[in-house]
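Could you have a look at this structure, given as structure tokens, before my questions?
One protein chain is absent from this view; the other protein chains keep their places.
Should a chain be cited, it is by its letter among A and B, assigned in written order, with residues numbered from 1 in that chain.
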Amino acid sequence: MSTPAILVTLAVIVLAALLALLMIPVLVWLERRVCGLIQDRLGPNRTNVFGFRLGGVVQSFADVLKLVFKEEYYPGHISRGRWLFIIAPMITFASALLAFMVIPFADDVVVYGEKLRIQALPIDYGILWYLAIGSVGIMGMILGGWLSHNKYSLLGALRGASQLVSYELALGLGVVSMILTYGTIDFNAMVHWQSDMVLGFLPAWGALVQPLAAVIVIVALFVETNRAPFSVAEGESEIVAGYFTEYSAMKFAMYFMGEYIAMNTASAVIITMFFGGYQLPWISTETLREHFGAIAWVLIVVLPVAVALFIRWMKRNNTVRPTVATDGGRNFETKILSRVLIAMTVVIELILLILSFLPADSVGTSFAVTLLQIAVFVAKLMVFNIFFIVVRWTLPRFRYDQVQTLGWRYLLPLSLLNIFVTAIIVVGVAS
Amino acid sequence: MLETLFALLSFFLLAGSVTILLARDPALYTTGFLAVMLAVAGLFGLLDQSFLFLAQVMVGVGAVVVLTTIVILTINLKEKELPKEPTRGPWLVLGALVIAPFGWMLYRGLVAATPDHFPVLKEGFGTVQAMGSVLFRDWVLPFEILSLLLLAAMLGAIIIGKKEQSYDLES
Partner (left out) sequence: MNRPKIKTVPRYNKETKERLYLPAIFAGLKITAKHLFTNLSDINAVETLEYPEEQPTDITPRYRGLHRLTKREDGSVRCVACFMCATNCPAQCIHIVATERNDGIDEKMPAVFTIDTLECVFCGYCVEACPCDAIRMDTGIFSVTGKRREDFLLDRDRLLSHHNAFGEDTSDA
């Protein structure tokens, strides 16, 4: 490998780790703010560093600090196998993190004749890797619930495990119909397939080609991530906190972070399989590379407008009611942030201006296309994470038997039917 | 790099196996089992056998270890309920003695082998695609018969399970 290739690979690995790990505090903050706004409250908005509260995201970092410095408490009945008790959350965390590593953030780039995948683990069987690693994550939950020597934990672990095992069938079969459609198990090839068009005008996104499979897989992924409305494994009203009842401090945080990474990964998988991945609708990578000049000009026009709208929104909403005596430095923060944003916009505009005059096959263009695709991917990722959060604060929790009924009696037959129909159509089109 | 990974995985494999043999604590046993399965999967991965790797993780860990663990934890073994095994040590030694000649033979075979004893693999051997082509082109009938066999086994298990229940209801 040449030095630039190694640099690109390293950058991709760092990016993947950042997207998985830095997303946790952002997601925790988003969860609390979105939940608050849905319920006509404000949510955490006070913690600040030198007056900068960034809408309250600083709160998450304060929470992390608190969890790190909290007392490591072990219940007295966990005398034997304490190291196993500690390993259990690590299994969950590590498997959630590993599952995220196969998501492509952008199309392949060619560096000095070498084709590099923009995914942290350059493998071509991404979806199978996700399914396989997801099944390892169950072990962390079972071990944690079992080793707590607590009936609530045990019940939570059993519920979680049986729920995951039964929905893995529906998930797997839903994925099989997508594999039949795309004819590949490689995430990147799936995204390539989706950059075409169907019926002449719609983007060939999986959700439009296979709506039933999309619903099945999205529901099954909600179960896999153990989130509401399927969070029976930690039903607070029945079994305290489920499998992590006995966990405290950083051990608890491991489970907690693992859950959010799993949610992030599930969003990424949904995007990649059903919503065109890193691709803009209607625009494939080749089109992007060929006409990057024009797209750069569109961005040059759109970016200042978007930033101006955002600054206007911030000026209106980073405030308190006029009846309140002090705004706690929000006005000052708005001023500084708007200036920083304007400066960044100017720099990006200049870079885009230079890029728009570069030839289509230059290194700069392909680099810019990659960055653009990463930005699109992150934007879609955020949209789906917010979708996960809004769903959690909309739907009440299913009862345990309802979860199993939905999985076995509705989703499983539907996914089998979907496979049959898909197979018939695929064979019919091929012959 | 590869050698280090190989050594690490082998260490986990051996440590897991020894744990399975010696552990009295069911939790420790389960973790050993998990370590063995994952280490074997990792060794397959080192050999670029992506299909075997995935099958090992998905079936070995996702199905076998998880279900074994659920069975063990539902039995809810207590320390005093574990069976007493006073002859355990001698049996282990005896078993090791019986196995030893095979190990020696294996070692001799590996030492005697030179690189030209091993056939060079085709490009793409062991990938999911190659495996699928072989299974569904050349071996499709045995493969389907095997799945029928599994179906029959599953039905049998369900019927046996049902039967006992209905007896209970009648009596």
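Here is the rule we use: a contact is a pair of C-beta atoms (placed from the backbone, for glycine too) under 8 Å apart; a residue touches a chain by one contact, two chains touch by 3 or more.
Computed from a predicted model, the values in this text were never measured in an experiment.
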Mind giving the shown chains that are in contact with the missing chain?
A
I'm checking contacts with the chain that's been left out. Which of A:T3, A:S237, A:T326 or A:S431 qualifies?
A:T326
Would you mind spotting which of A:D40, A:E71, A:D361 or A:D401 touches the chain that isn't drawn?
A:D40
For chain A, the residues touching the chain missing from this view:
34, 37-42, 215, 313, 316-317, 319-321, 323-326, 328, 390-391, 393-395
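Quick note on the criterion: only the chains that are shown with their structure count from here on.
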On a C-alpha centroid basis, what's the spacing between chain A and chain B, in Å?
33
What part of chain A is in contact with chain B in the complex they form?
80-81, 84, 87, 123, 125, 128-129, 131-136, 138-139, 142-143, 146-147, 154, 157-158, 161-162, 165, 168, 185
For a test of understanding, state which residues of chain B touch chain A in their complex under the given definition.
25, 27-28, 30-31, 34, 38, 50, 54, 57-58, 61-63, 65-67, 69-70, 73-74, 127-128
